[in-house]
Every structure is written in structure tokens, then in C-alpha cells.
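With one protein chain held back, the other chains of the complex are shown just where they sit.
The block that comes next holds subunit A.
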Amino acid sequence: MAHTAKQKDYFPYLLLLPASIVMVAIVAYPLFETFRLSFTNTSMSPNFEYVGLDNYEKLMSRRFPEVIARTFYWMSLSVALKMLIGTLGAVLLNAMVPGRTLFRILVMPPWVIPIAIGVFIWGWMYNGQFGMISGLAQRIGILSGPFEFLAYKNSAFMATIVTDVWIGVPMVTLYLLASMQSIPKDLYEAAWVDGASRSYRFRRITLPLIFPSIATMALLSAIATFNSFDIIWILTEGGPRGATTTMIIDTYKTAISRFKYGEGAARTVMIVLFLGSFTLVYFMLLTRLARRSPHNAA
């Protein structure tokens, strides 16, 4: 069996080769390049110089801290809404009522369709003169005249969040629903026999048991929301007056619209640092969950 033992040595690595090549070429090497470019003044022309920490100093002195704060504010609001609506949705779709299979199918479309196309539709709905939201609000009498949602700082900020929530909610709902359904039925039966009320059963059985799923989902949503580009770019391009400029949008504008690749790269390094710390939390959570129930995670 000597030859099989020898085979064992390289075979798994051979299997990993195609994926590794793509990862090195598209992720690892570009990441390294970003790091290198962040110390240069590179721009449109092929010539550039190393400028040390200049790009990073610019980040500290300008409005960048404001962008960071806005990004986290945007992200927290969006994730909180996604988790709240997603949990409520999962509870509703978990109810044993006629039609529930159909309801479950109807939840997913925002996840299935191209994000950009979903955003076009929201763009029309936010139109102040002729869009659905402003129109219906006027009909009902909430608004006295047309309201251009994307034209004002606060409403544009909220509008981008609502669209982000709309795209993210189906996944949260589905995931939490699956988590609820994996709870053993006899737990509920036992509690029911003991005379526990429905809300008591929810608080004492459902909620604690799906909490790990909620935590995982919140973290994954946070990462996805942090990276959200299409929604903001199509709706507002980061405006009005920077009200919806998150770190991703700011980086894109700096590098791709204004050709300041070096400064953009420094911003990207900051983003990678934030995402890296999310990742660390994610793995800590995964190992925790794996220790608690070896079949679910890992």
C-alpha cells in the first residue's frame, strides 16, 4: 500500500488547485496589490511614486471619519431592520395555516432577481411626482404634495436602507424559518402539556434555540450590507450631498470616478481591516457553535 500512501499526499492539493488558482489571481494577488498601491500616488498614468503614509494621513484629516461613522450607522439600521422583519416573517411563515407553502415561495423573489433591476423598480417608486409611494401617501393624505424621496439627505438615506432591507429580508426569513423547523417538536408538546401559553413557548423555546442562527445571520447580513454597492449607486450615487456615501461608495468614487487609485487603495485597506475583524468574529462564532452542536456548524 506504499503507493496509495504516497498518492494521499498530493491528491487533496491537486483537487484544490483550480479553486486556489482563481483565488490567488482574483483575490489574494489583488489584495496584495491594493496594499502596495496604497503607499503610492498612482493614477491614470503608468508612472507613480511611493509616497509613504500620505494617503492614510489624508484619510485621517479629511471627512473620512464621517464616512466611517455613516457606514456603520447605515449598516446597523439596515441589519436591525432585516433581523426584525426577517424574524417576524419567519414566525408568520412557520404558522401552521393553510397556504403556508405558497407564502414561502412568494418570499424569495427579491433574492432571486438581479439586484440592479430590483433597484430600478425602487427608483421609480421613490419618484416624487409619479411614484407609487408618494402617490399613495398623497391619496391617503399623509403627504400634501409630491415628495422626492431621493432628493433630501434624510429621506434618501432611509430610502437606500429600505431597498437594502427589501433585498436582504428573504434570505434572513428563509434561514430563520429553517432554523425554527429544526427544533424538535416534542419540546413544544411537553411545554403544551404543562400548560405553557403560546407566547411563553416562543420566548422560552423558540427564541433561545434560534438565537445562534439569528447571531450568524446578523453577522453575515452586516458583511453583505457593508459591501452593498448596487443599491446606493443606482439610487443616489452617494448623494444628495454625500448623505448616502458609505465606505464602498466613497472608495469607488475616489478611485474609479476621480482616478485617484492610490487614495482609493488606502480606503480599500481600511475596508479590508473592518471586514477582517468581522470575519474574525464570524469564525469565533462558528467554532463556538460547532462546540455546542457538532452537527450544525463546522
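Points to keep in mind about this one:
What we mean here is this: contacts are C-beta pairs under 8 Å (C-beta built on N, C-alpha and C of every residue); 3 or more make two chains touch, one makes a residue touch a chain; residues count from 1.
What we mean here is this: contacts and distances are computed from a predicted model.
Note on the omitted subunit: UniProt lists it as "Carbohydrate ABC transporter permease", one of the names in "Cytochrome c oxidase subunit 2", "Carbohydrate ABC transporter permease", "TIGR03915 family putative DNA repair protein" or "Radical SAM protein". Considering the full assembly, A:92 is the residue among A:92, A:183 or A:289 that touches the omitted chain.
Summarising the interface, subunit A meets the missing chain with residues 4, 7-9, 11-20, 22-23, 25-27, 29-31, 33-34, 37, 42, 85, 88-89, 92-93, 95-97, 103-118, 120-122, 124-125, 129-130, 132, 134-136, 138-139, 166-171, 174-175, 177-179, 188-189, 192, 198, 217, 220-221, 223-224, 227, 229-230, 233-234, 248, 251-252, 255-256, 261, 264-265, 268, 271-272, 275-276, 278-279, 282-283.
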